[in-house]
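A single protein chain has been omitted; all remaining protein chains appear in their positions.
Per-chain residue numbering starts at 1, and chain names A, B and C are given in the order in which the chains are listed.
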Amino acid sequence: MSKIEFDRRDFLKVMGVSGVAATVAGCDMPSYITSEEGAEEVIPYLSPEEFVIPGVGVHYASTCLQCPATCGIRGRVREGRVLKLEGNPKSALNTGKLCQMGQAGLQTHYNPDRLTKPLVRKDGALAEATWEDALALIEEKTGPSSGLSGGRFAWLTGTISGHQSVLLKAHLESLGSSSHFVHEVINTRVWQAVCQDMLGQSMPRLRIDKAKMVLSFGADFLGTWMSPIHFSADYARFRSGEDRGMLVQAEPSMSLTGANADLWVALRPGTEGVMALGLANVLINKERMDASALPAAALELINQYGVSRTTKMTGIAGDRLIRIARHLKERSPSLVLAGASAAGHVGGYQSVQAAMLLNILLGNIDQTIEASGDFALPQLASVSGGTSDLSRFADAAGAGKLDAVFFDGSNPLFAAPNHLGLTEKFDSIPFKVAFSQFMDETTAHADVVLPMASALEDWGTHVAAYQGGDHEIAFQQPLMEPIYPGTRSFGDMLLALNSMRNPGSYDGLEDYYGYLQSAVGSIPGVLKGEDDEAINVSAWNRILQDGRLQMPVDTRAFTSNLSMDDMDVRDADPAFPYYLVPTPRGTLYDGRHANIPWLQESPDQISKVVWNSWAEIHPVTAAKLAVEEGDVITVTTPDGVLEVPVYIHKGIHVDVVAVPMGQGHEDYGRYARGRGVNPLKILQPGSDAKTGELALYGSRAALAATGRAGRLIKMGNTETQHGRKIVATITAEQQRRNEGDS
Amino acid sequence: MARKTPKKRLLGLFGDFEQAIKVIIDIRQYEIPGVSVDNITIKSPIEHPEIEEILGDRPCHVSKFTLSGALFGLIFGAFFLAAAQANFLIQPQGGKPVITITSNLVLIYEMLILFGMLATFVGFLFGAGLMRKRSTLDDEMISLDQVGIVIEVEDENIDPVRQLFEKHHVLEIRDRELKDQ
Amino acid sequence: MSLVRNFIEDWSRYRRSIDEGGFHEYEHMWGMVIDLDKCTGCNACSVACYAENNLAVVGEDKFENGQGMHWMRIERYWDEPNIGNERVRDTQEHGASFMPMMCQQCNSATCEPVCPVSAAYHTPDGLNAQIYNRCVGSRYCANNCPYRLRYFNFFSYYEDSWPSPLDMQLNPDITVRDKGVMEKCTFCVQRIRSTKNAAKMEDRQVVDGEVQTACQQTCPTSAIVFGDLLDHESDVHKLWHKHQTRLGTTKQKKDNPELRGYRLYEQLNTEPSVTYLERVRDV
Partner (left out) sequence: MAEETHLSATKDIDEKIAWAEINSDVLRSMENPRMGYWLAVVVSICMLMVGVASEVYQYNVGMGPAQLNNPHMWDLYISTFVFWIGMSHSGTLLSAILHLFHADWRKPIYRFAEAMTTFSLMTALVFPIIHLGRVWNMHWVIPYYSDRGIWPNFRSPLVWDAFAITTYLTGSVLFLYIGMIPDLAICRDNAIGWRKRLYTFMSVGWRGDDRQWRNFRKTYLLMACFLIPLAVSVHSIVAADFAMAIMPGWHVTSFPPYFVSGALYSGCAAIITLFVLLRYFFKFEQYMTLPILDKTCKLTFAIAMVWSYLNLIEFASVWYGHDIPAKEVLIAKFTGPYSPFFLGMLFCGSVLPFTLAFEKIRRNPMLLLPISIFLNVGMWLERYMIVAPTLSLAYHPWSWDVMWPGWVEWGIVFGSFGWFGLLFLIFVKVFPSVSMYEVKEMVYHRRRVVYEDAELRAHEYKKGASGASSAAPATEGS
């Protein structure tokens, strides 16, 4: 780390100047180094910018947009280039830490496959066009003169928040539409719905650090669930000291969190709720826990799931169930989480509900599940995505209800299962505009493609769906000049679109930066005093320097509305005896990072495979199929077939085949194209009844060996330590005895 | 310039060693005037220590070269390595000796042999009187299968030598005026 | 004269280092502690290292050939079915064992003495350094590293690892290595250097926590602690002390054998500067 050691005031000035330079310059030539169409021009430092000291790196705060968690980052900038991203220590969410996807944000930014020019579809093919032409076409199709209005227009985005969300809503309103589809494959919508229904708050704070035991039903809180970096720091505290917590993870295939569990339980997919109810049953009937907090209907249901029935349905040994229940009772407060594998079923809502019920029974509410309250500025709050929007979008598109759709930050054509038939439905929409940095599958099908500035070149504000502790607005500011002059800021585009619909309404604002400054200025008590007219520049600079704006928390107590529905566990179809699990991993995530070479070459946390897809199967399954590691098998569902090499390990349920999502891109640049398979494509229809979320974990598959050996490129050539003391393990008892003080 | 008694070199070629040996024994026994054993040179296609014994003790200094070369290698090696190591700017220190005696022993050993051999070779070139201009009094048959005896005699004493040679079935006799140095 | 002076100086230093335990001559002794119980195996450190140290992405084929570059690698071990377990289980019920492995910065490094050109050497900071432009690529050091933590540039990776504009990200503080050069984790020596320089400019000592390695900085669970072992106030020293791990021994003598600190392959007498704290498992 290059420590900047000049005056604080200078530093603030730097922040401000940089901001102005980056925005006012707009699409001008960058001042130091520019790379346009491969030509690199180095302009000597005869008259460098005032704040640039050759050879000295300066850190600027911004916000990471590699996943929806919106961690704070600090970019090290030197000679006008951002060189390294670090976590922002000022951010309450990630306290200076960053995950591998966040680190790789640089390669999204510097990616060689970025779009650099607007593209317009002509005669069926996308052709380069000027911004003027592209915008004119958009104006023609969606402007006031187009006659487009109401539900015929829609936005499809990823998770969006902050002022972009405000402008986007304004744009929708100007068209009289309310169709904003928010698509996110890896999401927590079911959890949010259950929390909203049962506790009255969709995003309660989860105090993993306070818990003495965490029982997680497939919630990969260290990898992909909600806000992994925040939870990782909590987890570190949870694991240390004399009260070292115990982590039990029950899931069909081992996630990163499962790999760190004290006890990992292979659970038959879809029976998470059954296990939760079984545990509640043991707690009430064997451990004599006070169940007065539970409604009668729930108690009745719990009583139906005795140990033997639970054991039969889940495949977990009875003594183990009892032991887990006993630990839950002894180690209070505990915390029960339910993640994607619990939620991704037809009865997903009920499973998560059962987990929450267990929390209530264990008295964890207000202990480890804390009330968080709503975000003080609801218009800025995160609009969390989900897969239900994808099916709704498919329905709308299929029914011909949409005339024009704008896309940003989401790749629905990659993520949509075959059964939605989205590609055809998508193509049937008359006018599709993609605001995109890359030629991904969706962009390739768009009619107008507008190249966007990268997250490190752009302004924005973001509000995390899950706020760790203090509520804050995360500020995204450019860490360097745009690499490609042909790209534009998404905020600027939103402003332009709004101006298009309502000419004059945003006249006073030069650009999105100006908009942001005035918008933030309008938040009471932030940039202006009670009666100040002018914006307090140093306050503004301080916000940019911190990258965070703390908001008052209006903590609202939980309301209790307990209910419990019966489990909906589907039986296996004998033709498709296995469950197909599309594993989410914090590497390629939902596929959006498949174009990042660092992450392609970053070995998977569990299988250590790089650059490819694989199918995880249990040794018993492998024996049945007579395959060895690296052999290719076919994974067949009624909706399609995948051919993929196998990785065999015991961290998976015997009846499960797990294929990680992220690979299998048909497009998306040189690093992603034609690599591996996409398990999302062959998922079977089905969705959670309550929330409409697709049942991602509910598909059944048949497996067959192809007899071919495939290419499974792994780091490391051993699975065990061969008796060496490489990773030594001691028991928690010993650890607690000796490390009381820390 | 000219000598008072001009000298000549006489080369007698013999069919085998026995005859050559007999010639030398005769010279030793019958004291031919002006001819001493020390002035006799034998040229032979193979080495023949027995004849050389008859010729008497003649010095051979190769082993002195060898010894001094080996000693030089030893001492130079030790000092060179020590000097190089002591002055090596980035020589690692981390708790380890700077001048590593164990590894230097190996290298000094090699240096000893290297310089020993080189000195031996130089000693050989000097000692054997190689690489200098030679008299042309020579015959190709010597490298084939004949033994030559070269005797330096004054002109007046040539005849007895010739007779001696012929007595022992010399195959051919050649002579050369011995020029000034 | 300089010969004699250097010789005497070096020799006296050497003698003192024998008498007083071997480490006092160092300005710093950079060391690390990695808590394997906190490590979740998330790989953030590894990618941070790629970003900080200009590590080449070698691509699928070369990675398959074992020619990858990952100075910081997370190894994942499954429990062995027979050793230490009373029965063979059908699930991996204690999760995985993750091992972050980077150069152990041995104080008695096996790679150093075998390098024919002294490209691998020991700095006064206690670092096991590699001089890239001195390296001739004999690869002996890598062969002699029991941890297999040295990586060789089998190709000129720079030619296709950073297609423009990816090359704009390259850290100007350290080089991009060409073919034929051995490289390895340096404990982010460029960060150490700039911090030391800054401290020197201000005429003060380097403060604990001022130097952070890239892996440590990003580690989401703060499992990696880095610092100066000679600074008795540093976290890393305290942790070494607390877990009774010491330099200068092949077997740690502990009052309490349950203390978690250990160094990898200590019995080989390589004197690593990295202490690992044992993984903990409940149940």
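To be clear about the criterion, a contact is a pair of C-beta atoms (placed from the backbone, for glycine too) under 8 Å apart; a residue touches a chain by one contact, two chains touch by 3 or more.
Treat the numbers as computed from the prediction; the structure is a model and nothing was measured.
All shown chains touched by the missing chain in the whole complex, by label: A, B, C.
Interface note for the absent chain: among C:182, C:206, C:223 or C:277, the touching residue is C:182. Considering the complete assembly, chain B touches the hidden chain via residues 17-18, 41-49, 51-52, 55, 58, 60, 62-63, 66, 80-81, 84-85, 87-90, 100, 103-104, 106-107, 109-111, 113-114, 116-118, 120-121, 123-125, 127-134, 138, 140, 142-145, 148.
Not every partner is drawn; the one left out touches chain C at residues 62, 65-68, 73, 75, 77, 99, 101, 110, 113-118, 134-140, 142-144, 146-148, 151-156, 179-182, 265, 268.
Hidden from this view is one chain, which touches chain A at 716-718, 720-724, 726.
Convention: only the chains that are shown with their structure count from here on.
Among the chains present, the centre nearest to the common Cα mean is that of C. We define each chain's centre as the mean of its Cα atoms; on that basis chain A and chain C are separated by 32 Å.
As a whole-number value, the distance joining the C-alpha centres of chain A and chain B reads 91 Å. Chain contacts: chain B has no residue touching two or more partner chains. Within the complex formed with chain A, the chain C residues making contact are 36-38, 40-44, 46-48, 50-52, 57-60, 63-64, 68, 70, 73-80, 83, 89-99, 161, 163-166, 168-173, 191, 194-195, 198, 201-202, 210-212, 214, 217-223, 242, 256, 258-260, 262, 264-265, 276, 278-283. Touching chain C in their complex are the following residues of chain A: 1-3, 5, 33, 35, 38, 40, 55, 78-79, 81-87, 94, 96-100, 102-104, 106-107, 110-112, 222-223, 228-229, 232-233, 235-236, 239-240, 244, 246, 248-249, 254, 256-266, 323, 327, 483, 586-587, 597-603, 605-606, 608, 610-612, 618, 620, 649-651, 654, 670, 711, 713, 715-716, 718-732, 734-735, 737-739, 742.
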